[in-house]
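Right, chain A next:
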Amino acid sequence: MTDIAVQSVAPLLNVEGLSASFAGRHATIRIIDNVSFEVKPRRVLGIVGESGSGKSVTVRSILDMLRNPGRVDSGTVMFNGRDLVGLPEAEMRKIRGKRIAMVFQDPQAALNPVMTVGEQIAEALVVHGASRAAARERAFELLRQVGIPDVERNFDQYPHQFSGGMRQRVVIAIALANKPSLLIADEPTTALDVTIQAQILRLLCDLKDELGLSIIMITHDMGVVAELCDDLVVMYGGRVVERGTVADVFSAPRHPYTAALLHSVPRIDSNTGSQLRAIPGSPPTPARLPSGCAFHPRCRFAVERCRSEVPRLEELAPAHSAACWVSAADRMSVPPEEEGLVRKARRTLSANPILQIEDLRTDVNRGSGSFFSKAKPIFAVDGISLEIRPGETLGLVGESGCGKSTLSRTIVGISPVAGGKITVAGRDVSAMNPEDRDTIVRTIQYVFQDPFASLNPRRSIAQSLGEALGVAGVNGEKARERSVELLLRVGLNEDFLERYPYELSGGQRQRVGIARALATEPKLLICDEPVSALDVSIQAQIINLLEELRDELGLAYLFIAHDLSVVRHISDNVAVMYLGKIVEMGTAEQVYGSPQHPYTAALISSTPEPALDARQEKIVLAGDMPSPANPPSGCRFRTRCPIGPAYFPEREICSTSSPNLKETATGQKAACHFAGTPIKAGTRDEAGNG
Partner candidate 1 sequence: MTVPQSKPMHRRWFNPSIARYMEAFTTTRGIAALTAIILISALAFLAPVVFPGGYDVQSRESLRAPSFLHFFGTDELGRDLFVRSIYGLRSDLALVYFAVPVSMVAGTLLGLIGAVSPRLGSFVQRCLDIIVGFPGLILGICVVLVLGAGWTALLVVIVVSGLPGFGRLARATLLSQQQREYVIAARTLGVGKWQIMVRHILPNAVDPIIVQGAVFVVSAIFIEAALSIVGLGLQPPEPSLGTLLNNGIRYISRAPTYVLGPTVILIIVALAFSMLADALNATVNRK
Partner candidate 2 sequence: MTIRILPAIRHARPIGGMIFSVVLAAGLCATASVRADDGKPVRGGTITVSQTADAQPRNILTLRAGNSPWVKNVFETLTQTDPETFEVKPLLAKSWKVAADGLSMDIVLRDDVTFHTGRKMTAEDIKFTLETMALPETAAQVGFIAKEFQSIDVTSATTLTIKFKKPLANIFDLFEEANVIDKETYAKREDGSQVIGTGPFKFAKWSPGASIMLERYDSYRDKSLPYLDSIEFAVITDSTASVSALRSGRSVMATGLSQNDLVEFTNNPQYQFVNSGGTIFPLGVNVTKAPFDKKEVRQALGYAIDRQRINDQVFGGIGVPTDLFWGVGSPGYGKDQALHYGYDPKKAKALVEKAGATGAKVPIVVPSIPANRSIFEIVQNNLKEIGLAPEAVVLDVADFDKRQVAGDLGPAFILIHGQVGFSTATLLSSLPSLRQGNPSGFWSDQYATLRNAVTAANSPEATDKAVKALSDYMLDEAFSLSLVQTPGQTILSDTVKGVKATLRSQMLFGQAYLAE
């Protein structure tokens, strides 16, 4: 990622004053307004912004691919000296996929489920004039190029037979088919796990160098920007608020929003004693954009002028522009914020665990058998033991599919227990009879990932809270009082009672979700990815709230997340899960400070950090997590393990015996025959698949 500053080279793509809007039934809504930027050859431009900032609309406008009823209002998009705006559809089709290609966010959805991957790649060539045979030949080549193993066989597979990472590789192969000069990647790694994200970022990086591509990378993750991009455009409320090289912007952000964004994300190496510096409020929706500078309601530097006049994007330093009245006035970068508030002291921990799990197993294939045969059991949770004491937070980390959600659902009785023992508040509830459930309900509550999905859209907040209070035996006028109390507790107020979820922002909804969980006055909250569906600027608010509640109410948390930084920030203890088993468990300091299991080490290494100094060689795991229906023998991690038999064939023990979770030299427990072995960073792709 060498920084070749090529200021003089003519841009490949020049977007100038681009505006687009959606024609609604009642009004036309401007989605992006006067967006300008340029992409230089062989450079990666990052476009960063939260939901509703207009970043996707911007790139779709470039290719005239706005969904109905969107349309480009004005502006020019010069590509190779030709204006793409207003180009006839037939002409445009010759550019799409041929000169400019696109990679989408969700590889799950981006591939046609009823066509084989080979066909889909070949189609990209056929529609631009290639013969069938040539297209097929080239498709094979492309599959190899993007690192798909066993190309002959996989060519005729359907997308659903591929893992998420492999699918994204296919999408990239489609994009590269016609050797385009510009690749637009719309959040290409957001839907992927950390280890897979690392793989894909590495692949993009390699391809860029290999093919001389220019890339527009859309993301909300400053970590990804730091890792991959050369130039950066920050968008907010449909406008560009800051533009410059990544180095310049990261070292001296000129717009308060950029600065706040950079600081609101927890760092994997950060001190856990202080609160996160959250941005107050929530990102605006295009339909109700604040007047003046769209950021002013959330900006701590806002002055009167910000409320009334839209700031122009001005070059405040060489090749570094920002749209801010305040920084334009003093031509200075945004001053760093003072340290976050230090949290209140934690309550002392009592000795008796509130939740204790011993050797728990959950069969997710139960009940799907037929009249004639019982279904083969699939243990998504396979022999897990852990305990949580009052006031303590256990962070549970793992990639999607590792069984962490199944574990939490088993604890609250949604998934049936197949084996082992669950003890809640001293009572063995494994049988899940009505009294057991009663104990669980009074002790444990659940905060869900998606605050929209977990609130019934047809029920007002008062009704949703009332339902929870009803279970706790609080009804009538009392319930209302209590609801208000709960709302205040989570930072909302009485006004919200009569509202419906759709009137609330994501952060507000998640607050309601937490309030609902608190209604029965539980001792333990299970937080299942409580912030991953939220915008970056909101995540910090919710994490701060959870920490506050924990400290004030003495709650214990089982905090499930795939984001290692967040887990580090909030947790006392951390457990790392892989394929139904815990592979490492210890205090946050132990696990993050000196990971003993190679999987933990790889996870930590793969997490992109929003800092330039973080650009270092990563441990990139090869391949995907196997299916729990068919786990590998011995150590379940051995197929991907950088210190396992895939690289060190002499380590046969990994294939034959399953390692137990045992104490290591540094104090935490790890389940690895070779715990603590140092790992060489680098790609393991070549050997990993096969």
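How were these picked? Simply put, all candidates are chains of the complex that A comes from, given by their letters.
Just so it is clear, a contact is a pair of C-beta atoms (placed from the backbone, for glycine too) under 8 Å apart; a residue touches a chain by one contact, two chains touch by 3 or more; residues count from 1.
What you see is a predicted model; the values in this text were computed from it and never measured.
Participant: Consider chain A on its own, then decide which of 1 or 2 touches it in this complex.
Facilitator: 1
Participant: Quick one: in the complex, what on chain A touches candidate 1?
Facilitator: 22, 24-27, 29, 31, 52, 56-57, 60, 67-70, 285-287, 409, 412-414, 437-438, 440-441, 445-446, 448-450, 453-459, 463, 467-468, 470-471, 498, 500, 502-503, 513, 516, 519-520
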